[in-house]
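Removed from the display is one protein chain of the complex; every other protein chain stays in position.
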Amino acid sequence: MNVIKTLDELNAVKAKAAEVVNIRVDGKDSGVKDVLVCGGTGCTSSGSMNIIKKLEEEIERNGLKDKVNIIKTGCFGLCALGPIMIVYPEGTFYSKMEVDHIPEIVESHLKNGVPVKKYLYAETVEGDTIKSLNDTAFYAKQHRVALRNCGLISPEHIEEYIARDGYQALHKVLTSMSQDDVINCLLASGLRGRGGAGFPTGRKWQFAKASVNDQKYVCCNADEGDPGAFMDRSVLEGDPHSVIEAMAIAGYAIGANQGYIYVRAEYPIAVERLEIAIKQAEEAGMLGDDIFGTGFKFHLGLRLGAGAFVCGEETALMTSIEGNRGEPRCRPPFPAVKGLFGKPTILNNVETYANVCQIILKGPEWFAAMGTEKSKGTKVFALGGKIHNTGLVEVPMGTTLRTVIEEIGGGIPNGKKFKAAQTGGPSGGCIPPQHLDIPIDYDNLIAIGSMMGSGGLIVMDEDNCMVDIAKFFLEFTVDESCGKCTPCRIGTKRMYEILTKITEGKATMEDLDKLEKLCYYIKDNALCGLGQTAPNPVLSTLRYFRDEYIAHVQDKKCPAGVCKSLLAYKIDPEKCKGCSLCAKKCPVGAISGELRNPFTIDTNKCIKCGVCASNCKFGAISKS
Amino acid sequence: MVNIKINGVDYSVPEGSTILEAARTAGIKIPTLCYLKDINAIGACRICVVEVKGARSLVASCVYPVNEGMEVFTNTPKVIESRKTTLELILSNHKKECLSCVRSGSCELQELCNEYGVEENRFEGENPAVELDESAMHMTRDNSKCILCRRCVAACGVTQGIGVIGANERGFATQIASPFDMGLADTACVSCGQCIVACPTGALTEKDDTQKVLDAISDPDKFVVVQAAPAVRASLGEAFDLPVGTNVEGKMIAAMRRLGFDKVFDTNFSADLTIMEEAHEFLDRVQNGGTLPMITSCSPGWIRYCENYFPDFIPNLSTCKSPQQMFGAVVKTYYAQKLGKNPEDIVSVSVMPCTAKKYEVNRDDQSAAGVPDVDITITTRELSRLIKKAGIMFKDLPDEECDSPLGTGTGAAVIFGATGGVMEAALRTAAWKLTGEKADSPIEFKEVRGVEGIKEATYNVGGKEVKVAVASGLANAKALLKKIKAGEAEYHFIEIMACPGGCVNGGGQIILPASVKNFTDIRADRAKVLYDIDSANKMRCSHENPDVKAVYDEFFGEPNSHKAHEVLHTSYKAQKLYR
Partner (left out) sequence: MAFKKSAVPFSGTPEQEERLKAVIAEHKDDPGALMPILQKAQDIYGYLPIEVQTMIADAMEIPLEKVYGVVTFYAQFSINPKGQYKISVCLGTACYVKGSGDIFNKLQEKLGIGSGEITPDGKFSLDACRCIGACGLAPVLTVNEDVYGRLTVDDVDKILEKYN
């Protein structure tokens, strides 16, 4: 690719690439088919690379090489149905692909134009008609801004990004906007940080611009660490240039010429795509010493995390880039004044950056028209847990949790009852059924004791024990605490120990009181945001599920039947036929009896593994 | 100045102060544990939290700057309850053997727990299994008492620029230790003990040698002599509630006599002897083209540092033994001869402001009479413990003087205990020598005094230009040596002391809490004691010391004689330990 110096040159590249990409955007049939296979982590894990290989073979064999393009994209969102493949221009959606399906699909669909219905996503097939993906429940209520290119373009080709208005915003900013114009545009849009706390992005930039220094930095937080959250990864895998372009714009706005993307090493595909994208952006002159011939200079470096959740905290992330233990620093001084290497720095997360170029191009009013009064735009959520449509969804702020879970997410499998949704990861909380109709935005979530966090949304059903869940998050926090400050280092450990006591039925009401006091103490006293929010999973479950805690403490019972120490397996003598299968399967010899007479379980020996119950053919063994 | 309110009262405080500092000027002491001014402002322990109006959570006052109109509350129920819980959490992970802990009474954690009326066992739970590190000659690390304040890490890494200890692992498993959990003895630790005086609790302690002293004294077959270094008299009083900067020379001597030593001498004697040797060595190097700059060798921490980190500079080191070792060597040779005793029957004890001396007595080439020059060395702290255990009411003691003949020192000797002192003492004698031994040769060289880390001066001594530098604290020494290595600076004579401020601030001195050290410069206060003794002394120069003259007349002949070399000088070699 030649260096692009002018808008005309950019538009020329755009026009040429648009011919290719538009098949997917407006469905014009040009006699060529684009086969998009998801190359995101979810689908790659379920074997999409083998699908691509087989496709290539079959297309070659059928002599379709000139008629079919295979494009490896980023995430489509519906990870539960992976591997996923879409055929354009018609936009037919194949799910749960298997290598064995390929010959038939190539022959029938790609060669003869007849989609193979039995392999299509069932939701898109209605009798004889095949619905567009956008009309399915999963996509219909979504509104894609940050994810607009994910699953639509090849992330490894800068031309495809340019075809989708890529680098137009950077050109506009560099040639027709002042630094303050850019910042004011962001302020007017109402964009707030998508990484967790929701600090207004424009204000952050404003502070950093106001700091006078010969060197400033722009950083991107791609250390997405909340368990169950993977939207940032999807953006990086599916549309890396949208982040690169936005960082260059940020560099211009605050007066920085160096940026760093700090990305989890656990995301090898994202890292690889970023490396390719940075290289291509450099070759195209979108990064470098004289961008668009304006003299603006901006370079971007990639730094890999090494497995420390705390590095998602902004000061810890910076200490980590500096080559130290990723321990947070006290604020003030704030990074906008003294950040990376002691210089003014802004740090935004991936999804935040992914919104920036759209705001510049379409105007702040367009963005501010979406969402609620104080939370503008859209939010990407990673749906997971006990839900049908596990995957990524992007909805306008203010959409209710019920819409996300029941309509988009397809509800809870196996006819189970919804119990809670967990948002905000280890810093967030559990939202009970009574709050399902609250419009999701930053402030509402905080008001009900959770937080937006980066957007993980884990659904739990009646089989999940909320004390166990709280313990799970605390265990995570204890493991991931950096160990610098006393409240987090020792306090969370003691909380975890009390929770363990509760799940083992050894706790008293006094312990419960101590636990709650510790929560408030850590909130007030921990050094960093992560420590201060670490008690949230406990506080929110105590708030909405205190009964469950009390059942563990006073009745020594786990209502959801999860906490093993509190379970007792019992054989119903009425139902037991005395077949002895359970006794044979019991790994510890806790079951005895005479053939054809009811057997019994020695509760002292029983380790509550549940093997007996799952093997009993008569449903005679139950837990309580 | 900015205007703030603390607990509802208006104050005007300097811009850029922290809340902690501002409160202090307002007469409010906010407790601290991890904070050490200039080197450890990390806001980690959370003991110093206060409420700031409008802030989301409590803030750490040690690092939080004041700003105009700020309203601070240092004493609300929430603050008090929070600090108490912090202490209780620390205690839940702390070996509570306070009754026998050597730091009982000087433990900052203990004092706070007492003030806040904690429930000792409110939180119980797992404590990580830790092993005692007793590998080093001079100290013990007991991480079961460590509260992870990291003051030792800062002392080692920032003040001394060494960094052989640090935080390992993370979260609840975090431990302060050396890499790969190796013993301190495997590292290039210089034994300076700055970590020990930084430690708020009993996690870091010197190896206690007081029992050896008691055993020697009670052994009827042993003749036990003791020497005390100049800096000891400037700190010992602090253990008996005397203000920082009290000169307790006379009481110290009286106390040692009452402990039962057969003779109580003074390291000042051998400090003067060191100057005679070192000044002559310097003049010899200058006149005969020896390696320059010459660097002093009194500080064993510095020697160990040089051998490990800057072996290129070994030829620059003065070959003179340290005053402690010279003293011991004279005791086991000259004095033994004088007494008509077998050197093996003499136990030579030293009281030092220094933990590295425990390492130095075990160095090679430190046994002039075939037996160790010094048998037992104890720190100022250990001496204070011996005095307390013996029931000696220190403050009530009379001022006494040392025994003869090794008990006399000049003003030049006593300033050895402060940074720049050895330089000044050497310059006094060198000037006297170069000006033709005139009685009115210059005495005071004030440019090399003071607590700054690196001091430089150029003197015209007897028509010769002498460029000198003085560094204290090994990070400063490192900076100085790097400059020399890079050819950016040139000197004739350099004094280096391992501890910042010199021996008065040595790792063996009485430990003062951070609440004192953060607000007063104890280096300056203690140094003043020594300079006052110097200016009050009739003899200001080492060559005037009658005991020193006698030892040359009767034994060594003259400075740098063959015999002097055998007894009073030593050798060095490069070390390769884990750095």
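Chains here go by letter, A and B, matching the order in which they are written, and residues are numbered from 1 within each.
Assume contacts are C-beta pairs under 8 Å (C-beta built on N, C-alpha and C of every residue); 3 or more make two chains touch, one makes a residue touch a chain.
In this text, all values refer to a predicted model and were calculated from it rather than measured experimentally.
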item	value
Contact residue for the chain not shown (choose from B:Glu97, B:Glu124 or B:Asp181)	B:Asp181
Touch criterion as defined above, residue of A:Ile458, A:Leu539 or A:Ala583 at the omitted chain	A:Ile458
Hidden partner chain, touching residue among A:Lys14, A:Arg303 or A:Lys338	A:Arg303
Candidate in contact with the missing chain, chosen from A:Pro89, A:Pro155, A:Gly225 or A:Pro364	A:Gly225
For chain B, residues in touch with the removed chain	131-133, 135, 141, 157, 162-170, 177-183, 186-187, 578-579
Absent-chain interface as seen on chain A, which is shown	41-42, 44-46, 78-82, 225-230, 233, 265-267, 303-309, 320-327, 341, 382, 384-386, 390-391, 422, 425, 456, 458, 460, 464, 469, 472-473, 476, 482
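As a working rule, only the chains that are shown with their structure count from here on.
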item	value
Averaged-CA centre spacing for the pair chain B and chain A, given as whole angstrom	55
For the chain B and chain A complex, residues of the former touching the latter	42-47, 49, 56-58, 60, 63-65, 78, 81-82, 85-86, 89-90, 92-93, 122-123, 125-126, 147-148, 167, 169-174
Chain A to chain B touching residues, read off their complex	308, 325, 329-330, 332, 478-487, 489-491, 493-494, 497, 514, 517-518, 521, 523-527, 532
